[in-house]
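Have a look at the structure below before the remarks.
Removed from the display is one protein chain of the complex; every other protein chain stays in position.
We just call them A and B in the order they show up, numbering each chain from 1.
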Amino acid sequence: MDTEDRIEKFADLRLENLYESDFLLTWDRTDEEIEGVLAVADMLKALRENNRSTRIFSSGLAVSIFRDKSTRTRFSFASASNLLGLAVSELDETKSQISHGETVRETANMISFLTEVIGIRDDMYIGEGHSYMKMVSDAVREGFSERILPQLPMIVNLQCDIDHPTQTMADLMHLVHYFGGIEKLRGKKLVMSWAYSPSYGKPLSVPQGIIGLLTRFGMNVVLAHPEGYGLIPEVMTIAGEQSGKSGGRFEVTGSMEDAFRDAHVVYPKSWAPYHIMEKRTELLKARDMKGLEALEADCLENNKSYVEWECTQRLMKSTKDALYLHCLPADISGVSCERGEVEASVFDRFRTATYSQAGYKPYIIAAAIYLSKVKDPVSKMKELLYSGDRRVM
Amino acid sequence: MDTEDRIEKFADLRLENLYESDFLLTWDRTDEEIEGVLAVADMLKALRENNRSTRIFSSGLAVSIFRDKSTRTRFSFASASNLLGLAVSELDETKSQISHGETVRETANMISFLTEVIGIRDDMYIGEGHSYMKMVSDAVREGFSERILPQLPMIVNLQCDIDHPTQTMADLMHLVHYFGGIEKLRGKKLVMSWAYSPSYGKPLSVPQGIIGLLTRFGMNVVLAHPEGYGLIPEVMTIAGEQSGKSGGRFEVTGSMEDAFRDAHVVYPKSWAPYHIMEKRTELLKARDMKGLEALEADCLENNKSYVEWECTQRLMKSTKDALYLHCLPADISGVSCERGEVEASVFDRFRTATYSQAGYKPYIIAAAIYLSKVKDPVSKMKELLYSGDRRVM
Partner (left out) sequence: MDTEDRIEKFADLRLENLYESDFLLTWDRTDEEIEGVLAVADMLKALRENNRSTRIFSSGLAVSIFRDKSTRTRFSFASASNLLGLAVSELDETKSQISHGETVRETANMISFLTEVIGIRDDMYIGEGHSYMKMVSDAVREGFSERILPQLPMIVNLQCDIDHPTQTMADLMHLVHYFGGIEKLRGKKLVMSWAYSPSYGKPLSVPQGIIGLLTRFGMNVVLAHPEGYGLIPEVMTIAGEQSGKSGGRFEVTGSMEDAFRDAHVVYPKSWAPYHIMEKRTELLKARDMKGLEALEADCLENNKSYVEWECTQRLMKSTKDALYLHCLPADISGVSCERGEVEASVFDRFRTATYSQAGYKPYIIAAAIYLSKVKDPVSKMKELLYSGDRRVM
């Protein structure tokens, strides 16, 4: 499909509610809106590959707030911002600081006078990340309505405690390209499985985001994890409801082996148990450092009981020649750790695929910004296509 | 007044001495030059709000040197630079390092080969910040005259030990908008008052900058502080002289209560005593860490005697419905600290106003850069207005 045809198809989607809106959770958006983000991402990618300029701003800031270390998300956001003509400014916050409302309100406005978008990553503490993003959003909306800010900065969730929408939409885009269309996902079995890792406290936002997004397209989504590694109940409910509506299935199992059988897609990845993450937030708020250390030791000890949860060649053979997904970096057995999430031979076979999967993210982020910022996204896309402005001049 | 009229009025001002000049202290500039900065700030703001591009550079660096932590000034400078088309590069210097001439000269040139402006914040040590800026300025002027540098980087003071010109010009811009014109300031009573804070070592540059700027427009400026919290004598002299010339008044009082009576504008803010700040510089130079700790304890103890210096509802009632100013962040009693500079109920009422006050700063910084960089500021402004280049394309 060429870009003109894409624009025509894209013009049929109802996307007006994305305008001047944040992007925080995929399940707050309609199916058409999700498809719209993917469509714009595809078109921006095609424009760039055909050396069209995709600048829509001649000036403006894109502020990033990373309350946790990050390389790939940082570069994805920088790339997306640059693609649209925005300059990145990073707000350097003290790590692991639980924020107070007053300070958030003030800082949010102070960094936003000429800011078009604020990208936030805050995934460390259950009950904190999403609510922090909403505080920032409320603050700049208030600032805009009181004419303190001449434009409304959009908030884009670059990973919170609940969801990781730009990751999971990039994952979805990868699946759509792999299977040849979003409608081809119907009936495919996708396994989101816990896997062993020797590290502690990996966020729950990827598995939650995956079951919260991929249950919408008629897939048979299976969540597999050992006892005690469940996810936030609200997201489980959403996944179940969406699955029913979309004509797919959503199951939970305690066996990685059962889950992998006849799967078309597998996503084996470690995460911390929900109740541990909750306890961690409490201890942190109480500044109980000893308690935190003890919790970490407990949790790692507990993980060890499930060292067999590894994505092996043997398991992969039981699938229907499944595609392996990972948000990277993966804990590869014998490479990045002794025992980890995936056997080296499995990872090696899918390395290129996982890199390509990651490569969609800058365009997904750019698309989410584009749809929040551009009032008439169809006309603007035609303008970009026909203007003749080159990226490499 | 629309932008065209503004340009006409602006064309009458004598601004040629701002060209290729630094912006270090407001009292080194004429009234017309101060008005010129405000006029350009207003026009850049209007252009941006009408979606005109204000890029005057297609390439060039804006270097920032923050020798002290900063969020709002950092983003103001980033915003201003971006507005004009410059890319920010930060020079990361070790904090609290007293610089030596040779190193400053070399570094200043090494970061300036393609640099249009250097924004510096260095406010921690009395006798250091301003002289550091002059060293940098001398170095790049020498470099330019010796043809090492193909353009002369302008130095803009983002806060030194003596003055904080971009803050106080933003404050002035706020007052001009609030009262409806610079001539409306005449006869208004403005109080720059010390206020209690549980923190140590706040710079003197804001109160000094305020009395050094606002005594020029016929206002009745009152400086209020407890004994021992005086400002640099030179600035006091300047304030007195300017006040006389402008037909206003400049008074100093030891009573916050007296000061507030019938005031039109109040600026209650904490700062460290001048002699403490002087002693601090000496101890620092001698690397006397024990002495520094003792000094801090002394100073905080001393502050406690003046915990009653708080901007309360009761005090505000004695004013002529005064406008409350603050450069933010304020120490709000019961919010950011137990007892602080201002009662929460007072701050709440003026929160939006203080945020708007801060919002002028990016435009003030951009205007200062613009007037130093653009030889014919009137023609260029007309070009920006009529070119039709859009900011959001």
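Keep in mind that, in the parts below, contacts are C-beta pairs under 8 Å (C-beta built on N, C-alpha and C of every residue); 3 or more make two chains touch, one makes a residue touch a chain.
Since the model is a prediction, treat every value here as computed from it, not as a measurement.
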Residue of A:6, A:48 or A:380 touching the missing chain in the full complex: A:48
Sole contact to the chain not displayed, among B:102, B:227 or B:301: B:102
Contact residue for the chain not shown (choose from A:148, A:259 or A:358): A:358
For chain B, the residues touching the chain missing from this view: 55-61, 63, 85, 87, 89, 91, 102-103, 106-107, 109-111, 113-115, 143, 146-150, 373
Contact footprint on chain A, counting only the chain that is left out: 45, 48-49, 53-55, 71-72, 74-76, 78-79, 82-83, 85, 87-88, 328-329, 332, 335-336, 352, 355-356, 358-359, 361-362, 389-393
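Here is the rule we go by: only the chains that are shown with their structure count from here on.
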Cα superposition of chain A on its sequence copy chain B - rotation in ° rounded to nearest 5: 120
Whole-Å gap between the CA centroids of chain A and chain B: 41
